[in-house]
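Heads up, one of the protein chains got dropped from this complex, but the rest are sitting where they should.
Right, chain A next:
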Amino acid sequence: MFGRHTGRGGRLFGAAALTMAAGLVLAGCANGDSGGDNGAAPDPGAGGDSNFAITFLPKSLGNPYFDTSNAGGAEAIAEFGGTFQEVGPTEASPTSQVSFIQTAAQQGVDALVVSANDPAAICDALDEARSVDVKVVTFDSDTNPECRDLFINQAEAEGIARVQVEMIAEQIGGEGQIAILSAAANATNQNAWIELMQEELAANWPDIELVDVVYGDDDDQTSFDRTAALLQTYPELRGIVSPTTVGIAAAARYIQTSQFQGQVAVTGLGTPNQMREYVEDGTVTAFALWNPADLGYLAAYAAKALVEGTITGAEGDTFDAGRLGSYTVGANGTVLLGDPFVFNADNIADFNF
């Protein structure tokens, strides 16, 4: 039937392939429970003992902000005794996070701590993970509340938006054109802050005009290019607000080497180490953030409390978070880390992250 081209040999191998495929299926079916009996794997269903297997899944790997939060998580896990694993896609897209969620579910980890690239896209995968008893804690960027157990919020969205608007308003003298350089277009946290910034501007700063919102996808080169395009398109631009550490670093780098240094203000959310040289040479006057290491640290402790059963994610639950003290779960399963912090030339030397 296969013709002279492959001959009997070809048919033989077609049969062999089918047999093997059947064998694979049977092997999978026979081992009905996930075989975590090799020493390397965390023991599934071991919620009671002291070895918590927690996997951190940030928006993408290779982002200094998430490297810091991962380190905070690792510190917490080392403190309370557990296994820390960090995984992530190379680019910040929602569908690429799905395979890591599936892998975590397969490995039977105790908890997954994730910063979502899209509030809905990874929901189905997260629900699948939760159905095999993996606790899901989101941090930094939330998903729809139904598909996670807890959300660790770095600061009130309203506070983050207000601080950035106040900084840029101060730096451009209260009037003029500004633009926003954001991250991925669907990132929950970004869109929440942008919307609140627009409200704050409309309410309190009538002389400031927001001319554009562009997306750098948390990619350095893309953000750099978007900054250049903004300055080309809007010659009257007085300031750029970038509520993402990759964006603000790229924008500052562009402004620093261009004719606009000192004329176009750059502010937003950045890390001290990345922004240090721009603050020291005056490209950037002030920027804000919280401590991402604390965020990862708190997320890990929250995950531990969920796995232990100390809390269930309901409003009013309290749990202990090591050196950060005790935290209470607020409405909608949200835990608030604290207030945003403003960095400038006076205090930047005190920080190292």
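Methods note: a residue touches a chain if its C-beta (ideal position, glycine included) is under 8 Å from a C-beta of that chain, and two chains touch if they have at least 3 such contacts; residues count from 1.
Everything below uses one rule, namely that contacts and distances are computed from a predicted model.
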item: Protein name as given in UniProt for the chain not displayed, "Glycerol-3-phosphate dehydrogenase", "Thioredoxin reductase", "Heme lyase CcmF/NrfE family subunit" or "Autoinducer 2 import system permease protein LsrD"; value: "Autoinducer 2 import system permease protein LsrD"
item: Identified contact with the non-displayed chain, of A:Q85, A:T244 or A:T267; value: A:Q85
item: Of A:F52, A:F100 or A:Y301, the one touching the omitted chain in the full complex; value: A:F100
item: Sole contact to the chain not displayed, among A:G72, A:G108 or A:G239; value: A:G108
item: In chain A, positions touching the absent partner; value: 1-3, 5-10, 12-14, 16-17, 20, 24-25, 27-29, 31-38, 40-41, 61, 85, 87-90, 93-95, 98-100, 102-103, 105-108, 118-121, 123-124, 128, 132, 185-186, 215
